[in-house]
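The block underneath contains the structure these notes are about, expressed in structure tokens.
Here the complex is missing a single protein chain, while all its other protein chains stay put.
On to chain A.
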Amino acid sequence: MSNSKISKDTNDMGSFIGKLKREDNNLQKLYKILKITYIVLLIIYIPIFYFEIEKGGLVPILKVVFIVSGFSIFLFCMAYAQKKMKKISYAEPTLMLLKKTEKRYRIFHPIDLASIPAFLFLAVGLGLNEKIFLTIKQFFNSDLNWRVYLVEAWQFLFSGEHWYKMFAKTVNEFPMIIVFMATGLFIYILVILLVLGYILWILKYKPIRDNALELIKEIEN
């Protein structure tokens, strides 16, 4: 709540409390919207899952497992973040508050790692089909080792030949390119997200953490 918004209410406590209540409600509404979104997605996906599994075979089951795992991990991460946000209290002793602030604004939290498999599971779950499944199977059965695989995936991002194959629809002639393409794009998106996250942290959160660290040092000195 911005001070400018409530400045008119300095002498009108009833209206001020009303705004505070609305602030609480807004936060609860946000949590409610997130929960509803997940419930709606679940309602949409249950029949899809049902029909997929009805088709029989391993691929539809894998699709469902990957999508459910991805959503579940995201849901867990969001619930964890919400719980942490709810726990922030200005009524804690100053030193404790500062230590929690310092922790909260660190660049890396182990829980963030969970979003990588979540993202990967969703990408695989949503994109998986018989053809891709067979290609992946072929990939794992091939002599291609991991180092060559990663080099190929990396080259996909910069090689005109790979892009040409993809756009020229010659993928059928070389289905392995799908694996390289997916891996390359995954690395590409991950690197972009990491760089953007780092810039955001430097600009927005690092100064807060630095201030907190300075004050902690001062108190403990």
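Convention: a contact is a pair of C-beta atoms (placed from the backbone, for glycine too) under 8 Å apart; a residue touches a chain by one contact, two chains touch by 3 or more; residues count from 1.
Definition applied: contacts and distances are computed from a predicted model.
The unshown chain of the complex is recorded in UniProt as "RNA polymerase subunit sigma-70", chosen from "YVTN family beta-propeller repeat protein", "ABC transporter ATP-binding protein", "Branched-chain amino acid transport system permease protein" or "RNA polymerase subunit sigma-70".
The chain not shown here touches chain A at positions 1, 3, 6-7, 10, 13, 16-17, 20-21, 23-24, 87, 89-98, 207, 211, 215, 218-220.
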